[in-house]
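Removed: one protein chain of the complex. Kept in place: all other protein chains.
Should a chain be cited, it is by its letter among A and B, assigned in written order, with residues numbered from 1 in that chain.
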Amino acid sequence: MHIHKFEKIWLIFGVTTLIIFLTVIGVSAFYLGNQPPSCLATVNPENVDTTAPFNEPGLKKVEGKEWDYELVFVASAFSYNPGKVEVPLGAKVKVIATTKDVIHGFEVAGTNINMMLEPGFISEYVTTFDKAGEFLIVCNEYCGVGHHTMTSKIEVIE
Amino acid sequence: MNTNSMNPKVDRRDGKLTMAHFYVAFIALAIGGLAGLLQTLVRSGKFQLPTWTGYYQILTLHGVVLGLVLTTFFIMGFQLALVSKTSGTFTRKQRLTGWIGFWTMTIGTIMTAIMILTNQASVLYTFYAPLQAHALFYLGLTLVIIGSWIDGAAIIMAYTSWRKANPGKPSPLLTFMSLVNTLMWIVATIGVAATVLFQLLPWSLGLVDRVDVLVSRTLFWYFGHPLVYFWLLPAYMAWYAIVPKIIGGKIFSDSLARMSFILFLLFSIPVGFHHQLMEPGIDPAWKFLQVILTFLVVIPSLMTAFSLFATFEMYGRSKGSTGLFGWVKKLPWGDARFAVPFIGMLAFIPAGAGGIINASNQLNQVVHNTIWVTGHFHLTLATSVVLTFFGISYWLVPHLTGRVLTKAMNKLAIIQGVVWAIGMTFMSGAMHAAGLLGAPRRSSFSTYGGSEQAAEWIPYQIAQAVGGTILFLGIILMLYIFVNLAFFAPKGEEEFPVGEVADQAEKTPMVFENWKLWLGITVLLILFAYTIPFIDMIQNAPIGSKGYKFF
């Protein structure tokens, strides 16, 4: 099949660009650890309140792990528990969340913390809270009539 | 292109079949457009809905009626007309099949609409379990899909009889393209049909208590991404094979056009995980594999961009243009059949750029489920695709009804396109910007307890309402033109433009017609991308979910 010389140049350029994009995100994901949230652990959604760590939502200092704190959230229509939490600036935190009923979103606006919470699954994301200020948590997956009232906040304090 | 079997005019009886599809499509445009206007007004914070309805009910209506009904009806009607034009009038059996498909889809649409309007199905058009709609909602959607398969059967039958009558010859380009899109649609809809028939219907009828949420979502997104290519490919058909004729130029290359369509068939399906990148329960390596496959489906679009520019430049140069961009001036800007789809092509540049970002694995964390995504598909579907559909209607509707597009209507059509472009610049632009700041999609107006961040989003939401209002004006204009072309325009003969390939371009290789090969590779790619993750999901499944009706 005959392809015009300029089209070959364009396709080589385009495909190279795509390969570079893939390499950048691939290296960032698999070598630097910037994977999208992909936790494979499960939980019975009907026993969330009695299952650790969800029996104690909120921030907890941990020892001997790669992160300093664990921040546990439980979502249900139409609220998060805790409704507000303070995190020290610079803390390396594992955010752990799940839902008790339908699918909810867990998005900390203005950050990369953005996970789907699905019944039966635990969602996790590790990050370092390196900017001070108040960050709004919103549910970004439609969950019912009160979806837009579902909110919490994280205050990163110095 | 093979012209020997081409009809000078679409047969009246086939035309009626297409027009039946178009009536439903444009009624859907009216209803869905009104719903869209109301959403942008509500979200500006300056307007409240009456108490008998709600934001999410209207949002469900908007998504189902525009995303599923308008598109499926228009595309099937358009493809039936393309096949009847380029491969010859349908036989009685083929036409009857088309009508059965049409009525099946229509009955399904009415069932679905009743469930939405009575607030028994405010689950949005993605109907994610465990939110549970009334069983008739799922059944209605099933009928829409089964009806589209029956329509598709008419296309496959017509293709088969053309091939039998013309042994050893490549099928007419537009028939070929319609067939590719139909085959892709059938392979893709098996996923959504499976989750609806085997999971959601029995569960909503109370036959089973629990549903596996992740499996259901995965089956949905197995369908959800090829769905967007099902919308896009008819626009590509017009761009590749019809717009060149309208401007008076030639199709750049028949073989390359077929190749890009085959690439869409192969790579648009095994990529659903890029809609599930933020989800638990799926291994990140498998997500990344599907990200790579998603990037492969960018390539045929890169080819398309080149072909289109080349068609335009070759035409301009044949008219004596010089310099790097002199050909731009030679294009027929006063012809709505060209100018309106051209706006759609332009919109596909930012639309495609956004799409690559969305699919870029962890970059999706920045934009996932923010209103950026809404802005993105209002460029792809609601501008590139829909404006091309409008541009098609401007000649196809009068061609089928035996009328003509008058000068006045042509002018109005161009104004319509410009109004749309302005409205969408406001609305989609503001959506992209607010999304980067974190504003969520699919959410009614909220100050989120007086949050400072949420307050920053409100000016963008007002801009969306301004854009939404302008777009609604565009919809009124479009409906006016449609009604004119269908019922009131002067009688006459409107051309059905079918592009010709640049002369003596080499023979189209017959390998493109080897469906065993292409469908075989399609199935292998799907099995490769999905088998292991699917087994993982089922083996490691948590207890299923009961249904919730939070609406």
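In the analysis below, a contact is a pair of C-beta atoms (placed from the backbone, for glycine too) under 8 Å apart; a residue touches a chain by one contact, two chains touch by 3 or more.
Definition applied: contacts and distances are computed from a predicted model.
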Not-shown chain resolves in UniProt (candidates "RNA polymerase sigma factor", "ABC transporter permease", "Aldehyde dehydrogenase (NAD+)" or "Cytochrome c oxidase subunit 2A") to "Cytochrome c oxidase subunit 2A"
Return the single residue from B:Q57, B:Q276, B:T294 or B:S360 that touches the missing chain.
B:S360
Can you work out which residue in B:M19, B:A305 or B:V511 touches the chain that's missing from view?
B:A305
Considering the whole complex, which of A:F21, A:F54, A:F78 or A:Y142 touches the chain not shown?
A:F21
If the hidden chain were put back, which residues of chain B would touch it?
245, 248-250, 302, 305-306, 309-310, 312-318, 323-328, 349-350, 352-354, 356-357, 360, 362-363, 365-367, 436, 500, 502-505
Please give every residue of chain A in contact with the chain that is not shown.
4-7, 9-10, 13-14, 17, 21, 24, 110-113, 127-131
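As a convention for this text, only the chains that are shown with their structure count from here on.
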Chain A residues touching chain B in their complex are 1-4, 6-7, 10-11, 14-15, 18, 21-22, 25-26, 28-30, 34-46, 77-78, 101-103, 105, 107, 109-110, 112-124, 134-136, 138-149, 151, 153
Provide the residue numbers of chain B that touch chain A in the complex, in ascending order.
54-56, 59, 122, 124, 128, 130-131, 213-214, 217, 253, 255-256, 259, 276-284, 287-288, 291-292, 295, 298-299, 302-303, 306, 310, 356, 360-366, 368-370, 437-446, 448-449, 451-454, 505-506, 509, 540-545, 548, 550-551
